[in-house]
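The structure is given below, and queries will be raised subsequently.
Missing here: one protein chain of the complex. Every other protein chain is in place.
Chains: A and B, in written order; residue numbering restarts at 1 for each.
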Amino acid sequence: MREESDVTTEQLDQPVSGKRADAIFKGVAYACGIIILLALAAVTVFLLYRAWPIIAGDRQAKVETIESFTGGRAHNFLQFVGPLVFGTVLVAGLALLIAFFVAIGIALFITHYAPKSLASALNYIVDLLAAIPSVVYGLWGGIVLVPAIEPFWAFLAKYLGWIPIFAGPVANPARTVGTTAVVLAVMILPIITSMSRDIFAQTPRLYEEAALALGATKWEMVRLAVLPFGKSGVVSASMLGLGRALGETMAVLMILSPGLKYSVKLLQASQNQTIAANIAAQYPEANSQGVSALIGTGLVLFLITFLVNYLARRITRKQVAK
Amino acid sequence: MSDRRDQRLPGQSQELAVGGVADADKAMPDQARRQAVATAGGGQPNRVQPSGTDDAAPVIDFDKFKPTRSFIAARKRKDLLMRVLVFLAFLMALIPLISVLWTTLAAGIKRLNWNFLTYNMSGVIGGLQTPSGGYGGIEHAIIGTLEVTLGAMVISVPIGLMCAVYLVEYAHGGRLARAISLLVDVMSGIPSIVAGLFAFSMFSIVFGPGTINGFEGSVALSLLMIPTVVKSSEEMLRIVPGDLREAAYALGVTKQRTITKIVLRTALPGIVSGVILAIARVIGETAPLLMTAGFISSTNLNLFSGQMTTLPVYVYQEYSKLTVTCPADGGAGCVSSIPMERAWAAALTLIILVLVLNLIGRLVARVFSVKTER
Partner (left out) sequence: MQDKGKKTKVRLLAVACAVAATLSLAACGDNVPQEANEASSAGKSKISGEFQGAGASSQQGAVEAWIAMYQRHNRDVKIAYNPTGSGAGISTFLTGATAWAATDAPLDAQAIEQSKSICAGGGSAFDVPVYVSGITVAYNLKGLSGQDKHLNMDPATIARIFDGKISSWDDPAIKEQNPKANLPAKPITVVHRSDKSGTTKNFLSYLKDTAGEDWPYEAGENWPNDVGQGSKGASGVASTVGQADGTIGYVDASKVGTLGTVSLKVGQAYVPYSPQAASTVVDSSKIGQEASGPGRLVIELDHGTQAANAYPLLLVSYDVACPAYQDADTARFIKSWLTYEVSRDGQQLVADNAGAVPLSAATRAKVMKSISLISVSSPSSQGQGK
């Protein structure tokens, strides 16, 4: 690296042919920008192409395929993908709900409450946690958490069972939406935390000091200066976290006992299934028509995450523009 | 902090004032008495009105903005409560995270040895000991992981970097640039399994059905990696001071030379650390590789032909085996729970790999970023 830092004027002295290099370089940069557009278009086109048989193919074959996936519970693609979409959104939304406040708490703790030396260590830990592979979370969730969390769910069902979502009987082992959402929450926690932390850390010192100078308590300072400043960033961070949770495969596959219902019973088994986990679970035993159906659900998932990320982006953009 | 008075001024943050008013209203009885003394007959407690009598100048009674003791106590309580909550959030998050790491470490350390790292799974029969004295290993998976990830890097780093160059240096907020940066953001949210389906569909259409090789996995991973590379590089390029560019232009340096020799060079440490973090992110992907790179028990060095096992897929496969059967006569050294032990050991290896990559990324960023700050 050393020799790279001393740029001499000699090196920079260009012959005229530099113009052509200039043009080529610009062309390459431009092309790479275009590639991004093409890549996304290619994803859509290839998925659509492979999913086409299930969209427009032979009606009889379609019905057979869907019925073979669901054991006769669904007869067309919409009946098949509907509960999956519901399950995906339910699990991911729940995970976000659990992770959101905790993540904000940690981000605030790191930026405003923890002592400086501790904060930098925590920063590092959060970044590391974001990189732990999902298959490890899956292993942990399926083997350690499932038995460990069952008493807690039983407790919830006993005292809060009158709320429909906590209705018993509690599944034992707890391979339920509730447990899965907890694991997903743990997984997206570092993502939301690290983004929120970055935003909170950027709060102008002047705002904070002004609030303190006016006699605000620490919490009031956070509420009046830090949170409003970071609002858009936090929203987009949670949207990203939501996107991650929507597409998470392995952890769900290794924990959740799947079902195809429009059900919000979080503590019972075999209620819902997510699109991503369903693809991974069914893919091995699928014939070519079946693969088409799965790719079709993948396309739906793609559209959902596209929408979520697009919204996140719109929200941040608006805030920045303001 | 405790003796800080809450003297509010009229021009301060609206929210605080509104909150104050609401709270002050609740503490009405106290305040009303004091007000009665201060402003003769002023009906509105919180608004200063020119009284209709002989006083020309409005008398501002600062005292009535003074918070009551109970109000201060309430605020302090709230502050304390939030402090506790924030700390609790932190503790709550620590429990699962420590549990994940501890479980992996405790369960994985048992089989993580040199033999495990240098042998593959070919020739392993059930839970029997192999001729080398081990129980099979992950050499093939480590090589597969490195090659597939390297393939993904070779695809995504040039594209991502040049795209960032385009966004920062060439497109000055044009429509195309806005569209690209929007799509990069959207792309960063593509579920990994969709990336896998995409690579699978593309290869089965272009190279014939049933095509499975390591490079297919690389393509899937690069789709996940490109947006990360673009975003981190873009950030790094943007913080290169404009003075540097202008100085170069002033010397008559062409734009291409300026970018490659000055801008990219200055931003290099940041870019490298961004790339390493992007690698750390995709190296643990499982779902897309299940359908694209396949699974094999022997070592495959060729990225472009034949199936390739990667570490995360290996972990999943061993988890899926759960147990093996040992011969009825015992079979010396047969371990029936060996698949799970291998799964944990491989998971531990994977975590260590990711941690080391993270450390390198951070180190690169720290060691070389000093230069720009000087």
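We take it that a residue touches a chain if its C-beta (ideal position, glycine included) is under 8 Å from a C-beta of that chain, and two chains touch if they have at least 3 such contacts.
These numbers come from a predicted model, not from an experiment.
Peer 1: Consider the whole complex, including the chain that is not shown, and state which of A:Q79, A:S120 or A:S288 touches that chain.
Peer 2: The single option touching the absent chain is A:S288.
Peer 1: With the full complex in mind, choose from B:M162, B:M187 or B:I351 the residue touching the hidden chain.
Peer 2: Checking the options B:M162, B:M187 or B:I351, the one contacting the hidden chain is B:M162.
Peer 1: Identify the residues of subunit B touching the omitted chain, counting contacts across the whole complex.
Peer 2: 117-128, 130-132, 134, 136-137, 139-140, 142-143, 146-147, 150, 153-154, 157-158, 161-162, 165, 208-212, 259-260, 264-265, 268, 272, 294-299, 301, 306-307, 317, 319-328, 331, 336
Peer 1: Which subunit A residues would touch the chain omitted from the figure, given the whole complex?
Peer 2: So the residues of subunit A touching the unseen chain are 4, 68-72, 142-143, 146-147, 150, 169, 171-173, 175, 253-254, 257-259, 269-270, 281-288, 290.
Criterion: only the chains that are shown with their structure count from here on.
Peer 1: CA centre of subunit A versus CA centre of subunit B: separation in Å?
Peer 2: It comes to 11 Å between the two C-alpha centres.
Peer 1: Would you tell me which residues of subunit B are touching subunit A in their complex?
Peer 2: Residues of subunit B touching subunit A: 1, 4-9, 12-13, 15-16, 75-76, 78-79, 81-83, 85-90, 92-93, 96-97, 99-100, 103-104, 158-163, 165-167, 169-171, 176-177, 179-180, 182-195, 197-198, 201-202, 204-205, 209, 223, 226, 230, 248, 251-257, 259-262, 265, 268, 277, 280-281, 283-287, 290-291, 312, 315-316, 319, 343-344, 347, 350-351, 354-355, 357-358, 362, 368, 371.
Peer 1: Which subunit A residues qualify as touching subunit B in the complex?
Peer 2: 1, 4-5, 7, 9, 11-14, 18-19, 21-22, 24-26, 28-33, 35-37, 39-40, 42-43, 46-47, 49-50, 101-106, 108-109, 113, 124-125, 127-140, 142-145, 182, 186, 189, 193, 211, 214-220, 222, 224, 240, 243-244, 246-250, 254, 276, 279-280, 283, 288, 294-295, 298, 301-302, 305-306, 308-310, 312-313
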